[in-house]
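As structure tokens, the structure follows; a few thoughts come after it.
For this view, one protein chain was removed and the others were kept in their places.
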Amino acid sequence: MNTFGTLFRLTTFGESHGTALGGIVDGCPAGLVIDHSLIAAELLRRREGDTPSPLTTRRHEADEVEWLSGILDGKTLGTPIAFVIHNSDQRPADYEALRDCFRPGHADYTYMQKYGTRDYRGGGRASGRETAARVVGGSIAKMWLKEQHVAFRTHRDGRLITCTISGLPAGIGSPIFDRLNARLAYAVLSIPSAQSFVTGENPNDWQLPNDQYPDQWTPQSTGSNLTLTNHCGGIQGGISNGMPVVFHVGFHSPVTQPQGMTCRKADGTLTTVAPGGRHDVDHSSRLPVIVESMAALAVADSLMAAKAYNQQP
Amino acid sequence: MNTFGTLFRLTTFGESHGTALGGIVDGCPAGLVIDHSLIAAELLRRREGDTPSPLTTRRHEADEVEWLSGILDGKTLGTPIAFVIHNSDQRPADYEALRDCFRPGHADYTYMQKYGTRDYRGGGRASGRETAARVVGGSIAKMWLKEQHVAFRTHRDGRLITCTISGLPAGIGSPIFDRLNARLAYAVLSIPSAQSFVTGENPNDWQLPNDQYPDQWTPQSTGSNLTLTNHCGGIQGGISNGMPVVFHVGFHSPVTQPQGMTCRKADGTLTTVAPGGRHDVDHSSRLPVIVESMAALAVADSLMAAKAYNQQP
Amino acid sequence: MNTFGTLFRLTTFGESHGTALGGIVDGCPAGLVIDHSLIAAELLRRREGDTPSPLTTRRHEADEVEWLSGILDGKTLGTPIAFVIHNSDQRPADYEALRDCFRPGHADYTYMQKYGTRDYRGGGRASGRETAARVVGGSIAKMWLKEQHVAFRTHRDGRLITCTISGLPAGIGSPIFDRLNARLAYAVLSIPSAQSFVTGENPNDWQLPNDQYPDQWTPQSTGSNLTLTNHCGGIQGGISNGMPVVFHVGFHSPVTQPQGMTCRKADGTLTTVAPGGRHDVDHSSRLPVIVESMAALAVADSLMAAKAYNQQP
Partner (left out) sequence: MNTFGTLFRLTTFGESHGTALGGIVDGCPAGLVIDHSLIAAELLRRREGDTPSPLTTRRHEADEVEWLSGILDGKTLGTPIAFVIHNSDQRPADYEALRDCFRPGHADYTYMQKYGTRDYRGGGRASGRETAARVVGGSIAKMWLKEQHVAFRTHRDGRLITCTISGLPAGIGSPIFDRLNARLAYAVLSIPSAQSFVTGENPNDWQLPNDQYPDQWTPQSTGSNLTLTNHCGGIQGGISNGMPVVFHVGFHSPVTQPQGMTCRKADGTLTTVAPGGRHDVDHSSRLPVIVESMAALAVADSLMAAKAYNQQP
């Protein structure tokens, strides 16, 4: 389904070369000031990457966000916030060669198996362009979280993105099935190309032996200084302990081979196709803001649940 | 929350040293024959491990399952299936020393932050014993999936459990937020001690370079022979492609130190406690059946959703 | 929340005098042909009523639907269907007098209590105009249901709307909490002004004495001829029995008094205000299509759940 979250919810829509993409943020508290410059900056990070490179795709669109509802005099009303980003630079003709064949490493074949049809133009719903709606939704979550002193920062090493969430109080997340780590994994593994997830200060902390793994208490301290190490990544038993929450998410390489791909046709025969359209050779510098956005949506939802449930808010 | 799944649902309850633990399976189709020997065998795998070892805990309970509803003449009715496993070997007195202190590496502190109270006896709700209810629920999911020719098998290497799901047809899972990989991660990262998750035939497949990562098509083949390699772990765009679904989940080591632990008291001071009770030194041989159980619950739920939605069931 | 349904889902947005209203239909099966003339006809029924009258409001807008996603070559893709209806005839200035006072019988006061703010222009989110998005979503549900031979028809008597759903097979709905009658009530009582709900061929059938209430079987018949009477309104134990499903929903009168209203100010004092803007004196002829739309959304959702669960689909 195309909705993320239980209380703070984002529902998205849009195909890469359809009319528009966008979404609805439902459950955002009333009275929040919308910071349009933050949203524009986040969308720029997504479009051009944290370190703009000649290897990212050449789609030239300003990602202008049109706001349709939920905001009055610059503040949220508590009602659904709908937004649209129009696809102005559509070139469906670029993709005619892909109409009847399935590329390797793509979602072409699986969409057809699921739906019996697909939008073959630029990946359709499976395009990375869909993540723009997540960035808008995530930006709104970030604004609300900033008021609670929760902040996100990412570091990129190869195609592994490390995300650190600071300021999250202890007691967020639920034991058993709604563990904060499980929610974060569910959130960021929904990003196209994401394939691995791990919590902990370092990605290999979980491999530490018995006598080194448990984080020892800092005497008389609480909050972001609670333990001497952070091998558990700020989460114990699925619940935040007040230390920074740290996770790492790994992405496989872009699967489109600009020089040509051996595609499968409906009858099972193979054919070589040189993809038209625009495709990333390296997209990793565009990933951090998407990771932060999904993490912000997950954290906002968990924090809102804590307001309903927790004894110590 | 303590419910997993949207259509095929398991709700669990129970503290380690309370009266009982158990659960309710809701949404299981009617007419399914309950194989009690499978459930007993799976519970035995959980209790003693796939390779019984002197290092696993010494709790001697038969894990007798009492069935309360949802079954008539050995077959499911379509109504909720409630089951209870009584805690016959409770020794709450063993845990008195832990009443007022928080162990390092455990959920003691975070439960207290969240709820303002906790059951300090043997980990309470955070105990690994809770997973017995998941194994019963997962066994029922497995029985239903077996009728659809879906099977699970695990391999253990250190504390990394590899799970292979065979027989799953193409088209299962949803794009965007309910991707099959994200659902599987959400499922298995809810297991106590689980800390890493990755899809792919091998855990490092996602790190392959551009020209090696995409799985190439096998000419004229479908199903479990669709591609020449399986770097994507049987999932493209969040949807199964008919190849075996393969994921790996990593668990940190047990956090209880039988020789003693430096615990934190409510006032922030530290104290050394030698844990009474029973604790695993190595629990990894008990994990495979729990991983399979959670994977079975996730797959049953996704397969049932596909019956509602898909064009090609 | 602003989402209706579990599998076939409508999420709506929009304030009466904001930029636009609209919604996202998620979970609609792929391959459905969109009948734009049906949608236009249904929106016309909503705007002008089944029997156009000089007493309905004078907002002159064509309700042009802009489609943003989920449709290719006239057919659904299985992905989210987003649509927008722009508010072209906004006159916020008409409502300045209402900025700081709460009208009797309206949602002005309760929105302010809930959100601490409100869009005072024409009722904001609480305006009946919001129902246009429901009619679009309901029309899509109707198209899908028409393929399954399910049809809706309404009869209006005063302000009581009787809705008859024909063609629904036996076995739809769930016992206990997701009863078909409870789902229908939840659906139609979400319509502004709706205040009563009852199932049964006639609205007073539930008051029949013991010996007259139970519907007797028609020998050798099934489907829409199963019983000699239909006092239960086609639903037994929360599940359809194959007879026509019949319910009645009662609406209170419009609450705006064009001649002036005694309003409450934030400090508790009262003041008399003559409403500007446009307001219905009698809106009952506009209600049938909204009732049918919500019923169609509820039935589509229940029918889709039955595809996942039922033994006899």
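In order of appearance the chains are A, B and C, and numbering begins at 1 in each one.
Just so it is clear, a contact is a pair of C-beta atoms (placed from the backbone, for glycine too) under 8 Å apart; a residue touches a chain by one contact, two chains touch by 3 or more.
Small disclaimer: the values here were computed from a predicted structure and weren't measured.
For the omitted chain, the shown partners it touches in the full complex are A, B, C.
Here one chain is not drawn; of A:G49, A:G78 or A:G137, the residue touching it is A:G78.
From the set C:E42, C:D215 or C:E292, the residue in touch with the chain omitted from the display is C:D215, counting the whole complex. When you scan A:P175, A:P203 or A:P288 for touch with the missing chain, the hit is A:P175. Checked against the hidden chain, the listed residues C:S139, C:T154 or C:T199 yield one contact partner: C:T199.
Although one chain is not displayed, chain B still touches it through residues 1-3, 9, 11-15, 18-22, 24, 26-27, 30-31, 66-70, 72, 75, 77-82, 84, 114-119, 124-125. Contact between chain A and the unshown chain involves residues 6-7, 27, 29-31, 78-79, 175, 304-305, 307-309, 311.
By the touch criterion stated above, the residues of chain C touching the omitted chain are 1-4, 12, 102, 104-107, 109-111, 113-117, 125-126, 130, 158-159, 169-179, 181-183, 185-187, 189-190, 192, 194-200, 203, 205-211, 213-217, 219-222, 226-227, 231-233, 235-242, 250-255, 257, 261-264, 268-270, 281, 306, 309-312.
The criterion applied here is as follows: only the chains that are shown with their structure count from here on.
Two copies of one sequence, chain A and chain B, touch each other mainly through matching residues, since over half of the numbers at the interface are common to both. For this pair, chain B with chain C, the centres built from the Cα atoms lie 41 Å apart. Each chain gets one centre point, the mean of its Cα atoms, and the points for chain A and chain B are 25 Å apart.
Contacts with at least two other chains are made by residues 27, 30-31, 78-79 of chain C.
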